[in-house]
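These notes concern the structure reproduced below.
Every protein chain but one is kept in place in this view of the complex.
A, B and C are the chain letters, set down in written order, and residue numbers restart from 1 in every chain.
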Amino acid sequence: MDFQYSEDNLQMQRTLRQFMDRHVLPQNREWQRLADSGVYPSAVVEPLKALAKEAGLWNLFLPGLRDDEPGTRLSNMAYAPLAEIMGRIPWASEVFNCNAPDTGNMEMLHLCATPDQRERWLDPLLSGEIRSCFSMTEPDVASSDATNIQTTIRREGDEYVINGRKWFSTGALHPLCRFTIVMGVSDESPDAPAHQRHSMVIVPIGTPGFEIVRNVAIMHHHTPEGHCEVTFNNVRVPVSHRLGEEGAGFALAQARLGPGRVHHCMRSIGQCELAMELMCERALTRKAFGKHLSDYANVQDWIAHSRVEIDQARLLVLRAAWLMDTHGNKAARIDVSAIKLVAALLQTRVLDRAMQVFGAMGITPDTPLSFLWTWGRAMRFFDGPDEVHLRAIARHELGRARESLGSTAAYYNLA
Amino acid sequence: MDFQYSEDNLQMQRTLRQFMDRHVLPQNREWQRLADSGVYPSAVVEPLKALAKEAGLWNLFLPGLRDDEPGTRLSNMAYAPLAEIMGRIPWASEVFNCNAPDTGNMEMLHLCATPDQRERWLDPLLSGEIRSCFSMTEPDVASSDATNIQTTIRREGDEYVINGRKWFSTGALHPLCRFTIVMGVSDESPDAPAHQRHSMVIVPIGTPGFEIVRNVAIMHHHTPEGHCEVTFNNVRVPVSHRLGEEGAGFALAQARLGPGRVHHCMRSIGQCELAMELMCERALTRKAFGKHLSDYANVQDWIAHSRVEIDQARLLVLRAAWLMDTHGNKAARIDVSAIKLVAALLQTRVLDRAMQVFGAMGITPDTPLSFLWTWGRAMRFFDGPDEVHLRAIARHELGRARESLGSTAAYYNLA
Amino acid sequence: MDFQYSEDNLQMQRTLRQFMDRHVLPQNREWQRLADSGVYPSAVVEPLKALAKEAGLWNLFLPGLRDDEPGTRLSNMAYAPLAEIMGRIPWASEVFNCNAPDTGNMEMLHLCATPDQRERWLDPLLSGEIRSCFSMTEPDVASSDATNIQTTIRREGDEYVINGRKWFSTGALHPLCRFTIVMGVSDESPDAPAHQRHSMVIVPIGTPGFEIVRNVAIMHHHTPEGHCEVTFNNVRVPVSHRLGEEGAGFALAQARLGPGRVHHCMRSIGQCELAMELMCERALTRKAFGKHLSDYANVQDWIAHSRVEIDQARLLVLRAAWLMDTHGNKAARIDVSAIKLVAALLQTRVLDRAMQVFGAMGITPDTPLSFLWTWGRAMRFFDGPDEVHLRAIARHELGRARESLGSTAAYYNLA
Partner (left out) sequence: MDFQYSEDNLQMQRTLRQFMDRHVLPQNREWQRLADSGVYPSAVVEPLKALAKEAGLWNLFLPGLRDDEPGTRLSNMAYAPLAEIMGRIPWASEVFNCNAPDTGNMEMLHLCATPDQRERWLDPLLSGEIRSCFSMTEPDVASSDATNIQTTIRREGDEYVINGRKWFSTGALHPLCRFTIVMGVSDESPDAPAHQRHSMVIVPIGTPGFEIVRNVAIMHHHTPEGHCEVTFNNVRVPVSHRLGEEGAGFALAQARLGPGRVHHCMRSIGQCELAMELMCERALTRKAFGKHLSDYANVQDWIAHSRVEIDQARLLVLRAAWLMDTHGNKAARIDVSAIKLVAALLQTRVLDRAMQVFGAMGITPDTPLSFLWTWGRAMRFFDGPDEVHLRAIARHELGRARESLGSTAAYYNLA
């Protein structure tokens, strides 16, 4: 066992941190200003993308990159601390072509795209020319149980006809967004097991019948790229737009979730670290009743609890990334549920404390805290609500206990 | 001891509930639509105000109303359950002329306005013709310790010259807003004790040097009436605009806080009850993994804990209101700190659970939950952060213990 | 609504408090010394009982006392604050003939005893000549669901034959204990609904086949009167020993639980108040790192949170007592579940904080804290575990929501 990042990785962290400090951070306010005015801040992002590509900080999230694909191939473990650094500025990941949901889409396409799909969709995604979105969650059913999905994908000859309503299609309003991947119930194998009845299909933006209904604010926060509600009304695409096998929807969804959750979690941790820095600095400089806030024992308790909670969560995430690298995504399934659960709860907790140290300023847009707190709350639903993960972890634990039933008898004191 | 509302009060509650259901609730979406489009929804509110006045549901909050003033004089105790009902719709209180910060301003004016001030400011407030705001909190100092206030009120002959920056001046953007009451450090008695050095002065909207800098979003939520940042730049008003005695700023601030906090707390409780109704209905109708959410023991736990927490908090608030009615606001000082602390924490807790039952829908604007949750968080700062109230309660408790030091000795087991 | 104890009640509280301070508290260490040496402290308790009876502080818990029965008839509401005062010393209730489980047994006997039962069992209980115990919980089944009870009560002619194993039969080792009331499944009406198949039967101590197996320590704490495991091995008693109707076991159990839970809860609150006094006194006198503990903001937070939690819980308990007095025990069923849940959790929370203020001393027998903390934890099981009460409260709330399904629709923002 060894808790030290490799020297290479530490070097990469330093490079990325410098890039963030020199290039990204100074653009933070301009990005915000544009976004607040309703314009997607391409004017800020595109030049930074060019710089990042040049600096070799590109597609860092995709371990399986081929030689002819742009980017640095890093293990999940090696990418994790970089995601933590990127996470400090919510919009920064795109600069490195490492932002959701494109990362997940690239992973899935990398896994199963046909040569045509690769050329039309994957290559321009990998180069950052286009963006994409992912349409899975539906407003009318509990997202915690994905077999509830009601969108239909009906086959008619060489076409699929898609009908349904989705929301949280993140990125649909991005000016470069060119397609969404939609998950629905296929009519091709109605008698298959519940987890083999769904397919994924690529729907190009602009296909007749596809409509962006609205940009759903999350906790009153509108993002310029949108977490959109979209409808599919007799949307027709060729059968060749199907991703992978017919009925492989769940298998593909699982594939994208493992690494994606590691990314989300490490970004969360980066945001918690930022909150720590803000909270400590505020506590050291703000006075109430004649003392600095940093001299109050309750504020100290918040800081200390945050520190030990963040450190524990990071170790758990890194272990999950290591497990994925060494044993595969499937072996890490429960570990990935665990980190998803832990990181979102951590973020709300740490950010809540940081806001409290800031006083009323903490709830204004003058610091990143109120956004990060509410975002942490939203994270408790993204990729499945807490309860789905708690259930998965518990069932796994109970399953192991069932196998050794009776083994604790010797610990009872009664003869 | 008796835990039953009086028959009169129950009747008043029924009347108000009917009014809310018949007149206010049906306008909820229109109000929201207008507010979202940046227009103050006077078109909705003004007709409702006329109706409410006619129905005798007017100025219910002000126990000391005189015969020649419009409104129904109710004790704090009698008003409390009505505030709970109004609280279910965040904008409803204005319909009954019972909204902050005007209520607090009316209370203060009622207490100490000169005949001129009464005629010019109080009477039109009582009739609902104008609105007002209150400028106390400052961005640059810890609001937890009000002696930090830096805004200056300098006397020059018959005028006051005011300089400073305030925020959270709620209502400054209301189309009917005609004045703010500003609190600042007076230069008239520099050697007075720390709590007798501040005065309050009426500043009419439009006075040169007074500027609304921005409408500060709270948790990304912009309200149409504004929680504004305002500046006073050599603002000059006649000395006759001072409220009460010179140096009486803190005494007046205290006076407004007691009842105002009861109102806030009961509105919180009304919002928690609404969240309970939403959460239960959702749990009864939403399914995951083959069962209704209401059949899951964790969801049941959230509901049950919410029920007992709400009931306890309401009793505490009612007792504080009763104490104010029977022993005066000052005697209830610690009790009022207690309810302020309890209600805001309650609101975040109950709303958090309700959101979780709703799944992703809970974080969208499609339900009132995300607003009420973030508003509950903000409530933890309004009228003083948690820590100020915890400190006040603890010091009071420790003070009592100090008086009877040694009294616990007999409970130790050591001889 | 009125939050003031009546003048009579305040007088009774003063009288009781004086009695406790003058007579009971000075015997606390001697009681403890005897109990630790394994002797039931009758030498301490009996003289105090005589004094209490003389002072008119006797059987205060039983509202329905007849003129020819000794004691002061008080409503549940009037008794509640007295139970709070008695609760400060865990063994004090017996001094006033107000201790569990005798109180519950007296209530049940009062309700349904035959003249013979009354003369033989109730009268000497009311006079304090004898003690009793109650055998309900069984080690082999989940006590949360009382229909699980397995002890059998088989009728053979004019006799019942009882077989089973019970534990937590409190008081079985008391030197004056003369009988237990056992609850079991009757064989007389096997087809009755699940809640009408159990009977209660009086079993005199000494009946052949009845055996006290052991005194079960609770959290390593042995009480001299015992929380005993007992067995019934073909125990035979005449049919006339049945309490109430055949099949009425559950109805009787419910009858005893309402008031009993109020008593438990108010004693809990008395113990929390004692913990507050100890905690404050310790904080005021103990120094660490150059400051009194009372000057640390985290210690202040613990004190303040404890204060508001205790005050809220007390109000909830008093309201439940008031509801029982005014609407009957059945109407208060859910309220009684609520206070049972709240009080036990409160006790562990407040005591935990008090222990922390005491440092290592808090976990020794030198203060009452470690006992009261662990006792609070045990209270989370007595009269049903938390989960049973949470479930009852939630189902009640959901039931009300089901009746008005659809009523929240108007609060959604979607058209």
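What we mean here is this: a contact is a pair of C-beta atoms (placed from the backbone, for glycine too) under 8 Å apart; a residue touches a chain by one contact, two chains touch by 3 or more.
Keep in mind the model is a prediction, meaning the values are calculated, not measured.
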item	value
Touch with the omitted chain, as defined above, among C:Tyr40, C:Phe168 or C:Trp322	C:Phe168
Per the touch definition above, residue among C:Ala50, C:Ala142, C:Ala331 or C:Leu405 touching the missing chain	C:Ala142
Given A:Met12, A:Cys98, A:Met183 or A:Ala313, the one touching the chain that is not displayed	A:Ala313
Hidden partner interface residues of subunit B, rising order	296-301
Hidden partner chain, residues of subunit A it touches	1-6, 25-26, 28-29, 32, 77, 88, 274, 276-278, 280-281, 283-285, 294, 297, 299-301, 303-305, 307-308, 311-313, 315-316, 318-319, 322-323, 326, 338, 341-342, 365-368, 387, 389-395, 397-398, 400-402, 404-408, 410-415
Residues belonging to subunit C that touch the chain removed from view	137, 139, 142-145, 148, 167-168, 216-221, 286-289, 293, 296, 298, 352, 355-356, 359-365, 370-371, 373-374, 377-378, 380-381, 385-387, 391
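As a convention for this text, only the chains that are shown with their structure count from here on.
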item	value
Maximum centroid distance from subunit C, chain identifier (CA atoms)	A
Cα-centroid distance, subunit A relative to subunit B, in whole angstrom	38
Residue list for subunit B, restricted to those that touch at least two other chains	365, 387, 391
